[in-house]
Every structure is written in structure tokens, then in C-alpha cells.
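In this view, the complex is presented without one of its protein chains, the others remaining in place.
And now, chain A:
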Amino acid sequence: MLTSLDPRIARLGLPDSQPTIEPKEALDQFETFEVFHQKKDGTAYAYVGPVHAPSADVAFLFAKEQYSRRFPCTGMWVTPTRAISLTRYVGDTESVYDTLTESLPTHAGAAPDESMQQAEAYARGEEDYAIFHLKKRGKAHVHVGMVRAASPAEALLQAKAAFGEQRPVVNVWVVRWADVLTSDEEDRDIWSTTPEKKYRDAIAYKVQDRIDRFKQEQAASPAN
């Protein structure tokens, strides 16, 4: 049996040695999800990192635990990694939209008003897509807005029309909005943390007074 200085581990009665474990099957693993968070009300959602989970709702739970435990957060979106279409990455001073060769078919005649457009779009089988831009390599993708399209490829062209003047755009992610699990406005109290957690902030530790006092005492009794 494994011996340990630590009574809590000694109690576990772990075996002293064991055969190596078998590697898991390549795909015998949880699905991958990407997570976006909103740092405070009114700001754009931004990419914060992945989680692995067996379903979107469990992914949301993991994401909340992983990414909102320590940082202010007022909302979270979770989407399967497979649901994201992305462009290639260009340099920090370029726009990836410039490298798109196709462009949208132009509509003849005067543009119908917004609600008409929307009704027609849905009737044509179009859906909402969320668009995310990466402005600088090493930073996070940020949500810039929504477009309506019939496919991710078309959504990208719509995004170019709507947001193509922004610069730089190193990389674009396109996600069908129906594939995004979002936190509910009504549940916003899940984001408030209790104010009694000061002990986990650097600012709660003020040790200089104690050091100064100690030094004074030492100086007063040099024999010590």
C-alpha cells in the first residue's frame, strides 16, 4: 500500500504500484464547445475559450464554472465548435474580407423596409448568423453583429457587406444563431457573486503594515 506523510492520503489505501492505463480511443471524448462572454452590460460578447461536454447545457454549466468564476460576467454564449465556419487568418494589418473573391448578388430596385426584408428572408429559408471578428492575432474574437443568410458561405458575404469596412479583420467566425445556447436575461442573477469573497482578491492582502511593525520591533531590540 502507498505510504504518505499525509494522513488524508494514507487513509485512501491506494495501491503501491499499478500497471499503466490504456490510452482512450481517439474519439472517445466529449464534444468540444466554444464559449463567448459578456464582461459587462452593453458590451460586445467576446471569445473566452473552449470547454468539453456531452451536451450544450452541460457545456454551459462547465463554461460558467470555468470562465465566470473569477471575472465579472453578465452573459454567456456557448456553441459547438463544429457549428463554427471560419475564414483563413491574415496578417495583423489586413482584412480577410479583401481576400474573398465572390460577392453578393446585387438586388435590383429600391430596398424594402427592414421588417419586409426580414419576413422575406425567413420565407426564403434564411436564418440569423452571428459574426465574430478577430482584430489582432493573440486577442479574442469579438461579436460584431448578425446577418441573415441561407448558408454560412452566404452569411460571410453578407458580413462583408455589413462589416467589411472595419479594419483590420484577421479572421472571421460565422455561426448559425440557432446553434448558440445563450444565457437568459431573466436568469441574470446567476452572474452576481457574493461580496464576501474579498479573500480571493489581491487587494485584500495588505501586509506592509505588519512588515514595518516587525522591522521597528527588530530595530528596538537588536539583541533579538
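FYI, a residue touches a chain if its C-beta (ideal position, glycine included) is under 8 Å from a C-beta of that chain, and two chains touch if they have at least 3 such contacts; residues count from 1.
Heads up, the rule we're going with is that contacts and distances are computed from a predicted model.
Chemist: Among "1,2-phenylacetyl-CoA epoxidase subunit A", "Fe-S cluster assembly protein SufD", "Phosphate-import permease protein PhnE" or "ABC transporter ATP-binding protein", go ahead and choose the protein name stored in UniProt for the chain not displayed.
Modeler: "1,2-phenylacetyl-CoA epoxidase subunit A"
Chemist: To test your reading of the contact rule: which positions on chain A touch the chain that is missing from view?
Modeler: 2, 4-6, 8-9, 12, 14-18, 20-32, 34, 47, 49-50, 52-55, 58, 66, 69-71, 80-82, 84, 86, 88-89, 91-92, 137-141, 170-171, 173, 197, 199-205, 207, 210-211, 213-215, 218
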